[in-house]
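One protein chain omitted, others in place.
Letters A, B and C mark the chains in the order given here, with residues in each chain numbered from 1 onward.
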Amino acid sequence: MTFPAPLTGVVPPVCTPLTPDREVDVPSLTRLIDHLMAGGVHGLFVLGSTSEVAYLTDAQRRLVVETAAGHVAGRLPVLAGAIDMTTPRVLDHARSARAAGADAIVVTAPFYTRTHPSEIARHFRLAAGAGLPVFAYDLPASVHTKLSPELVLELAADGVLAGLKDSSGDLGSFRAVVTGARSHPGLSGFTALTGSEVVVDSALALGAHGAVPGLANVDPAGYVRLYDLCVAGDRERARAEQERLCELFAMVGVGDPARMGGSSSALGAFKAALFLRGVIDCPATAEPQVPLSQEEIERVGKYLAAAGLL
Amino acid sequence: MTFPAPLTGVVPPVCTPLTPDREVDVPSLTRLIDHLMAGGVHGLFVLGSTSEVAYLTDAQRRLVVETAAGHVAGRLPVLAGAIDMTTPRVLDHARSARAAGADAIVVTAPFYTRTHPSEIARHFRLAAGAGLPVFAYDLPASVHTKLSPELVLELAADGVLAGLKDSSGDLGSFRAVVTGARSHPGLSGFTALTGSEVVVDSALALGAHGAVPGLANVDPAGYVRLYDLCVAGDRERARAEQERLCELFAMVGVGDPARMGGSSSALGAFKAALFLRGVIDCPATAEPQVPLSQEEIERVGKYLAAAGLL
Amino acid sequence: MTFPAPLTGVVPPVCTPLTPDREVDVPSLTRLIDHLMAGGVHGLFVLGSTSEVAYLTDAQRRLVVETAAGHVAGRLPVLAGAIDMTTPRVLDHARSARAAGADAIVVTAPFYTRTHPSEIARHFRLAAGAGLPVFAYDLPASVHTKLSPELVLELAADGVLAGLKDSSGDLGSFRAVVTGARSHPGLSGFTALTGSEVVVDSALALGAHGAVPGLANVDPAGYVRLYDLCVAGDRERARAEQERLCELFAMVGVGDPARMGGSSSALGAFKAALFLRGVIDCPATAEPQVPLSQEEIERVGKYLAAAGLL
Partner (left out) sequence: MTFPAPLTGVVPPVCTPLTPDREVDVPSLTRLIDHLMAGGVHGLFVLGSTSEVAYLTDAQRRLVVETAAGHVAGRLPVLAGAIDMTTPRVLDHARSARAAGADAIVVTAPFYTRTHPSEIARHFRLAAGAGLPVFAYDLPASVHTKLSPELVLELAADGVLAGLKDSSGDLGSFRAVVTGARSHPGLSGFTALTGSEVVVDSALALGAHGAVPGLANVDPAGYVRLYDLCVAGDRERARAEQERLCELFAMVGVGDPARMGGSSSALGAFKAALFLRGVIDCPATAEPQVPLSQEEIERVGKYLAAAGLL
């Protein structure tokens, strides 16, 4: 497909359903994609953090992209995370994603290593050599580096970056990219997506093209409705929809913090919700994440019920 | 080979020589191993941070282990890093390392993801399932988690860990592991290695079994001499040798901090030194690291000359 | 005065003008207050981070509050930072601020010490004993702790907190406080203020009561205009005004990062702008901050000229 420039709308980071023995559950994955498409989403982002990309082996990653790209068959753009520590490893993932049918790749700054800003720039420039559009993934909680608006705009102006997925939580910095790109004559096709679940209305109001909310796995129609209201300029109803989604998002806190990390709790809650909604067959998360207890899964159900999703 | 328990002595984290086009330079790697063995080292650690493991593709990683294990042919124990974000990916590396001939694997806490202490413990327990002795690699600068002495000792007592490679820089915490293991009847075979270049004498004096200093690539004989002096109880000469090595270690600062990160500077300096000493054919480091300038490489030469190594 | 509940509008964190020998410049401070009031601001926050509170001695802090409270004489509410490491020291500042005429105090979580969440809660509960309304100041960049929405709402519900000044940069977390307070019957008087310069429109759109932007020292009328447009629901003109202020805010980057920190650059730029606009007599910042060069001050002037403020 010709990749949209800019890409607009709701682009969920697709959960990766697993079997009880932690293999990719392909039938569940295709059902999840059908569920998302039925909700009206505008693209798919596989192999993101919400997809548990950090836990998937190379073979599993490839299977996920093949399954998604094959099932979507060009009806939506499919972005694939090429997430690894440094450039040579990212390029391997990028080649694999391309061969498996991805339309674009999403790349973070290097991690594990400590890199200089000039090395981060070089990393993205080399990643662009893989032959697919590159989205920068700004995720300081994972990679411990914040991408500056100046760097993102410089790489965009040089044709290195097709877009930004901002999961930094820093809306002011994101705005600097959005307004900077808008005022640059060569960047009319540059895409700025927020990774937030809870300030999508704010991000769209200041000029973002779309959103990549993990919670859109659970309620894709809700985020599409929110997007449509924002585009229509109906700010009050958009705010109400966003606040409803914020309440639903509180499910990420069901896991007992004495027993598991916040990340395991959030990913476990999304998968439990998809399981309870009948979309996927098994709510398992990948090792070594601690699973939600039966009681915690039931609390996820209460959030769904309160949102009218059960 | 039967893996020594405990493993004692100098176990360099072996640099990975690269060709100008960033492929593994196998002839240089075998020469480097010969150089280390001629220096008297007691084991080899391939695919550690100093080996640029974060920058090597899976194929390159496998080639490094095959080359090292094949060339050593059982004359020394070969430890291989199985460095990746989470358990399933680490297990893939572990299987590859085992098939390629490694005698033990070295594993960090998960990174990129944010994990709970109970998940870190589970990670190591599962890693032990790969069928090779597991060394925990405590490297908070890279993985942003510190392994507590309590966790290390618990995992050791349960037979999960064969040893610890401590690169935390926290000698007090390392001491807690060393003395804790010593006083535990079941842990007489547990190995505690320091990853420091500059307080090896201190670590050995408090009971460490050995050291994994990156600088031992450049001056293996110096670290072996230091180890022998410490074992012989000649503390004054040990201190003098350690201080000589500290002066040599200052080479890691040759890179201009305005232009590159500290990690690129240090790895560049080690490789430049090996190149200048005639051990490897090319001082290139992996992408996206900024290379040392010609003038900076010449400054590395001055450190070598001052140490009588040229 | 009866303290407004909630407090709404623009409440600038007032710069502290200094003489060339780093004493509080009282005439400049009163002129600055007149300048802010002429701009239409709705309250004053003295002794915040923008006020260089961390650099002012106890005597200087007292003089600032006395000057501001005396000059304002009840025409506007005056909030005073009571910023120190722990509770007993904060209480000393709170008593001093109260005696000097402040209407409310602004208190961060403890810093320098490492405190448990239960100790942070206790800290705010004890601070409320000083007899003035307490605003929590969420400033993780300085105190290295983030106040959770749950804690803020719990303390608000218990009558401990009168409001929140959020400088965390995390608009999603701020929204959780805003919507949580709105849905709580007892919290209709609770005040939620954003400390951002660059997403004031976003914060007001989701329900914030006001803003505390450091840049409002330089352009108070601009922020008041922005606030009025937001209240009037004219979102497009609000966005345009916000974007104009974002461009002006870029002045914080005039200082050379090789020579000074970002904080010195930003505070230096605000003071240089006030100096160039004729509001204060001297642009000096407190020790040990590196001052802007003459050339950097001239670049501040260009930002002012572009904004029509010269």
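General observations
Methods note: a residue touches a chain if its C-beta (ideal position, glycine included) is under 8 Å from a C-beta of that chain, and two chains touch if they have at least 3 such contacts.
A quick note: this is a predicted structure, and the numbers were derived from the prediction, not measured.
Of the chains on view, those touched by the hidden chain across the whole complex are B, C. Only one of B:A5, B:M37, B:A157 or B:C246 touches the chain withheld from this view, namely B:C246. The residue from C:T115, C:S173, C:N217 or C:Q242 that touches the chain not shown here is C:T115.
Within the set C:P27, C:G159, C:G261 or C:G308, the residue that contacts the chain not displayed is C:G261. Where subunit C meets the missing chain, the touching residues are 22, 49, 54-58, 60, 83, 85-89, 92, 110-116, 118-120, 122-123, 126, 141-144, 259-264, 286-290.
The omitted chain makes contact with subunit B at the following residues, 169-172, 175-176, 179, 196-199, 201-202, 205-206, 235, 239, 243, 246.
Basically, only the chains that are shown with their structure count from here on.
Taken pairwise by the contact criterion, the protein chains link up end to end in a single open path, with no chain closing the loop. Remark: subunit B and subunit C have CA centroids separated by 49 Å (rounded to whole angstrom).
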